[in-house]
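Before we start, here is the structure in question, set down as structure tokens.
Only one protein chain is missing from this complex, and each of the others stays in its spot.
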Amino acid sequence: MNNPQLNKNRKLQHLLTTEGLPAPILLKILDTAESFVGVTERDIKKVPLLRGKAIFNLFFEPSTRTRTTFEIAAKRLSADIVNLNIASSSQSKGETMLDTVNNLSAMHADMFIVRHSQSGAAHLIARHVRPEIHVINAGDGRHAHPTQALLDMFTIRRYKCDFHNLRVAIVGDILHSRVARSQIHALTTLGVPEVRVISPKTLLPSKVMHLGVHVYHNMEEGLKGVDVVLMLRLQNERMLSARLPSAEEYFKYYGLTQEKLALAKHDAIVMHPGPMNRGIEIESAVADGMQSVILPQVTYGIAVRMAVMTILAGN
Amino acid sequence: MNNPQLNKNRKLQHLLTTEGLPAPILLKILDTAESFVGVTERDIKKVPLLRGKAIFNLFFEPSTRTRTTFEIAAKRLSADIVNLNIASSSQSKGETMLDTVNNLSAMHADMFIVRHSQSGAAHLIARHVRPEIHVINAGDGRHAHPTQALLDMFTIRRYKCDFHNLRVAIVGDILHSRVARSQIHALTTLGVPEVRVISPKTLLPSKVMHLGVHVYHNMEEGLKGVDVVLMLRLQNERMLSARLPSAEEYFKYYGLTQEKLALAKHDAIVMHPGPMNRGIEIESAVADGMQSVILPQVTYGIAVRMAVMTILAGN
Partner (left out) sequence: MNNPQLNKNRKLQHLLTTEGLPAPILLKILDTAESFVGVTERDIKKVPLLRGKAIFNLFFEPSTRTRTTFEIAAKRLSADIVNLNIASSSQSKGETMLDTVNNLSAMHADMFIVRHSQSGAAHLIARHVRPEIHVINAGDGRHAHPTQALLDMFTIRRYKCDFHNLRVAIVGDILHSRVARSQIHALTTLGVPEVRVISPKTLLPSKVMHLGVHVYHNMEEGLKGVDVVLMLRLQNERMLSARLPSAEEYFKYYGLTQEKLALAKHDAIVMHPGPMNRGIEIESAVADGMQSVILPQVTYGIAVRMAVMTILAGN
């Protein structure tokens, strides 16, 4: 039971994945985030909780959007945040990732936010840093994106109040999605009784059954009676590959339209991690419609990231 | 009379263009900027006016120089500013500009500084954001660059005290210049009785007469007796096009030399929005000469941007 995310006192040391995190820890993050929702709505949206802390946005894979959410969260906690886009720098000079991390650690870093195209990068870093440094995985390869999953859980709880009576469907490219993987683990841990995945066979991982989900290849069937629809982004490169016939074809079978959404519960909510491909995995009428909570997800994402940073810094 | 820049109380909600802005609003910005000139000369160049505000430098077209002026202005007001260079990010992932803006708005943005290569981009964003968010146009296509025009007006007033007895000449590529357009509207509104444009025929917009300016194709004639010479930057790409014979030719007819400047009033001031092409639109003896106020423009530009941000945040 050696969980690399927990310290000796069984408290959260790093946030690397939602897999294996006990429900009380997930709930503590959600509860702490509730208190930060208020902060972001105040006139002066700042608290001095992390003043003087040095946080590094360590992005080995570019993502302005995700980088910005962490930068805003850190600044609202009064931390000093430094952005490093590593692809174009030391890595090209041949320095290894761990040398880079060791160097930044030697500058008395307090926290690393890591995004990397390779699965396991954040774990590798977490294993090597000194015990006073915390690592947050901001997306690693196909593996995990825990803050995204946590903000999704926060949003679900805000709209549905409880996890124990929900049917949740995740729709799209499950195979390549770190978001889906992190959502499935979080939903299961938090006690959602029925998690469905809806996907073409070519975009489904072979071991998906082991995750305790119900598989649907027909979207209409899969959406019937669900409370929450979690759409996934379809990467453009998939559409060019042999796995998919065409964007039009994909939209026809797996794009979320008002017609298909009508099969879910009448008060079902629609979520998407962004950025959206309108007209490919979701139509605009749904994305901008009454049941969409896509923008609240973004709002809550700041509060959830502030909560994660604060909890880690306090452990 | 639906001015998209004003809110219901006829106060400035967005700064998108100098066109259509009433003189009292322009003067309020200039007067407020006066108070900030002092701040930037103090030992601690910071005031807490915008503490906790989230300002986004949203640059869809790269410009280190303009981005820096807004970044410095925001930091001197104690705001939290986040730089986003969008060309290389979400846009390439196929997200629309408005989805990007909606996302940042959902993070409780207070202000967007927008630069875009397409005319109208800042207006489009201003029309879509929530009422508590303010938009500043930092240059859109050939359309407008209002903070540049305002800092020019501030500089003119500092050196010439009053607008009502001035002859002002704008020289260069009027056709492609958002700066020229914004200057003409501001000068006219502030009561400058004679605004001249000096330009080759190929670099003059066809409807320029409607703007209430006097057109000169001969620079010597156009400069006679003017109080202010506003030089424009010649984009390198123009020199390669059919619109201009060569850089040497251009300099001969439209480059500002000491000889030509001698035709203006003896105390005429010379301005340029930068960056300058020395030896193309202006010779170094003039750029660095006694009559040049090009560097004071930059200094006042910070104060003017601080004024615009403060006024918007207060409305």
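Order of writing sets the chain letters: A and B. Residues in each chain are counted from 1.
Just so it is clear, contacts are C-beta pairs under 8 Å (C-beta built on N, C-alpha and C of every residue); 3 or more make two chains touch, one makes a residue touch a chain.
Everything numeric here is computed off the predicted structure, so don't read it as measured data.
Only one of B:Asn3, B:Ser63, B:Thr257 or B:Asn315 touches the absent chain when the whole complex is considered: B:Ser63. In the complete complex, the residue from B:Leu49, B:Ile72 or B:Leu244 that touches the missing chain is B:Ile72. Although one chain is hidden here, its contacts on chain A can still be listed: residues 51-54, 80, 82, 84-86, 88-90, 93-96, 99-100, 102-108.
Within chain B, the residues in touch with the undisplayed chain are 40-46, 62-65, 68-69, 71-72, 75-76, 236, 274-278, 295-299, 301-302.
Keep this in mind: only the chains that are shown with their structure count from here on.
Rounded to whole angstrom, the centroid-to-centroid distance between chain A and chain B, based on C-alpha atoms, equals 41 Å.
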